[in-house]
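Note that this complex is displayed minus one protein chain, with the remaining chains in position.
Coming up: chain A.
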């Protein structure tokens, strides 16, 4: 049996067994100097040994202390032993620390690079829900290893996507652009304290929330990207927006994926329409009932030959009935409205809960929409209404009524009118109810897809807590993994649109329908995944066949940054570029010397070109293949026109090549073209020679003849 005790560094006084040599054997005579304190050398868990091994040594081992390594620290306290380690630091440095060599070696073996530490061997991590904890380096690496192994087994890679301007664009100005979705965001974000948000009972402020509408437009081809990506990448979302926004935006994405055009507001509106329609139908039904009752009473009066007073009395009775019926109807309508309000409240309260909660709580109420059918009867034999028994608070009204034939003739015309009106209403009601059912089903499907696609890996600025400094750094969420940027461009955009259209804004048109970026991203991710897991299948083969490849490379997987770098290098392998009008004069010296890494910082466009494997130079000569020019007519462009095979292109060509990691088609960006390079072929040479010979022979002949 193991006993765990917390060992404390302070001394504990213990009464020791008196040794046989000591003359003082009575407990009353034990002096403090005989007490030997037991001090723990470290904080940890004490495990006592029951059976002591027979050792000749007098110093018997009675137990062991399992030292606590303080793997995770929450609010200054170790989560395993509860102690407060003295070496905790909770500040985030402003620059990245350098890695140690041992760390590099270890990280290479798992295919990732380790990075930021916030203090001596400690890293801050924000987990889902916005709680920030500190983990030790060892713990961080263990988790990174575990994650990497898990993904490797599934043959997937990890992808972090931003939301704004990557997958969507949004604004709070109402816009009439096509395909715009709406989301509801609270006007005031409320508390950002993660503990308050976590409290399950702290939802009072939601009832007083005010909501504003925001308009979201998804980027073109976002569906293609997300639909394909699921099987090959584990997707996380990291946004500088708030938690609410992140949840709403991911829901819009998933709704789009399942093919639903209705956002939350649209569904609510539809639900309201169904309610209104139901109320109208019920109202008409009530009116019908009253009419029939009135007709009945008047008929009864006639058949019983009642006098006027009785008629009046009966009319009064009928009127009274009508009044009571009105009251009943009003009460029921009121009850319906109350229920609707309550449901809205519940929905508002549940907005921030798990989505599943939301569904399970109000789903049973909404799943089976009310079905009122007025059976179109040719004879007024029966009229009945059907209600689902588990519906809100409608009294199950089932009436059957038979009328006499006299009443049939009397009321037939009136009733037929009512029937046609009811038919239309009924059809409308059914249509609306079906739409609502479909909309709800699609919403459910969207929620399930969101859980499947993103899980709980949606991180926002609210989760981080600090709303300023390190918002853009994803190291707080994934501190032990190094992500290679596929497209993390920010700032000035050097590309131009293909058609050179005039934009009303200074920035590029956010609703550009020709935007192909997401398709390029998908293509890049596809190739990256294939190359990364190419070795996976190769390794399987090699291990079975014994492998004769180089053993040094067999166990070493290429990292994602390495693969991307390699992919970029092969885009423009045999190209020599000259830039015209793009690099300021004072930076031009760095171009030629940019081959060596220790020179000054290269201008961005040069860096892009060289990372794509192209050579750059500042003189136009016969080796130049492309002249990337800001505008036509410059000196370099003029010279380039004369060089055979040289193309004068706009910078957009280079940027498209860079961002799609593929050599872009030159045609849309072409400004001018040099003379076609004459390919040297033997046949052509022979022809040329013959032609030349013929020409020479003719000239010689002319000379000879003409003297």
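Annotations for the structure displayed:
Basically, contacts are C-beta pairs under 8 Å (C-beta built on N, C-alpha and C of every residue); 3 or more make two chains touch, one makes a residue touch a chain; residues count from 1.
The rule we apply is simple: contacts and distances are computed from a predicted model.
Missing chain, UniProt protein name, picked from "Protein transport protein SEC23", "Integrator complex subunit 9", "DNA-directed RNA polymerase subunit E" or "Translation initiation factor eIF2B subunit delta": "DNA-directed RNA polymerase subunit E". Residue A:79 is the one among A:65, A:79, A:567 or A:666 that touches the chain not shown. Listed by residue number, the positions of chain A touching the unshown chain are 4, 6, 71-72, 74-84, 125, 127-129, 131, 133, 135, 143, 146, 193, 195, 198-201, 234, 354, 356-357, 360, 452, 455-457.
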